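Structure incoming, see below.
With one protein chain withheld, the remaining protein chains of the complex are depicted in position.
Up next, chain A:
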Amino acid sequence: MRRTMGHIFMALSGLVLALPIIVVAGASLNGGRTMLFPPEDPNFARFVEFFITETIWVRALRNSLIVAFGSATLAVLLAWPLAYLLWAKGSKASKMLAGLGSLPFALPPIVFGVGLGFMWAFMGSLGAIWVGIVSHATLFLALPLVTISIGLQSIDRAHLDAAATMGATEAVTFRTVILPQTLPYSISGFFFALVLSFNEFIVMFFVSASAYATVTLQIFNSLRNGYTPTMAVAAVLFITVSIAVFSAVARWGDLPRLMGADQSRN
């Protein structure tokens, strides 16, 4: 009896969680240009519009992809040495650096966005697309930092000792023991940053300065004229990408562990 009630509660929670997603996905099938649910004259015309024929959406999608891939790569490249420093040395300075590097993620993004807007304006580069990449890399630095740190902590010290006794140099140990064992965690961190950058809105809003638009920005800009089913297509694309990415992380990495299910080894 209690078990059934538990299952019902979980199912209900899942349903509420899925509700807006279902509605948006349904609305994306509308044949006309009004956002109706259930959809009227359902077909895939809006999908063609979003991906192929309407240039504003095609361009916005391209910008989103450039920013997401660029910033996730940069975030991992910045987080790796920092996580390594933290793990190998654990000095006060490295802890403080990691803490400061995580600040943008922890504090309200609107404040960070306003600050970045000022900073890039002073440097005269506000509105350049690389500025968007660097801004997002900083904002999401905390994510690969956490996953890579979890990966480094999971390395068995015995492996390192074994490598050392067999005469491996630090560089060889790094390449043959540390790097392969932390690779899944680095990739997870990359994907977390990628997906969140893809969906981020407010920081992008301040640093793009209307010079270019990502998909989320374009949607917000079009809000004044009301929603159209073409925007719903974007939502469908985004949720599909997220599910695919996190499924991949779950398939090739250990998602429950990454989310902190196990006691961390000391």
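Note that a residue touches a chain if its C-beta (ideal position, glycine included) is under 8 Å from a C-beta of that chain, and two chains touch if they have at least 3 such contacts; residues count from 1.
Throughout what follows, contacts and distances are computed from a predicted model.
> Among "Spermidine/putrescine transport system permease protein PotB", "ABC transporter substrate-binding protein", "Cytochrome d ubiquinol oxidase subunit 2" or "[NiFe] hydrogenase metallocenter assembly protein HypD", go ahead and choose the protein name stored in UniProt for the chain not displayed.
Of the names offered in "Spermidine/putrescine transport system permease protein PotB", "ABC transporter substrate-binding protein", "Cytochrome d ubiquinol oxidase subunit 2" or "[NiFe] hydrogenase metallocenter assembly protein HypD", the absent chain's UniProt record gives "Spermidine/putrescine transport system permease protein PotB".
> Have a look at A:L29, A:A60, A:V76 or A:L141 and name the one touching the chain we're not showing.
Going through A:L29, A:A60, A:V76 or A:L141 one by one, A:L141 is the residue touching the chain not shown.
> In the complete complex, the non-displayed chain touches which residues of chain A?
Interface residues of chain A facing the absent chain: 2, 6, 9-10, 13-14, 16-21, 23-24, 27, 35-37, 78, 81-82, 84-85, 88-89, 93, 97, 100-101, 103-104, 106-112, 114-119, 122, 134, 137-138, 141, 170-171, 174, 178, 195-196, 198-202, 205-206, 216, 219-220, 223, 227, 231-232, 234-235, 238-239, 242-243, 246-247, 250, 255-256, 259-263.
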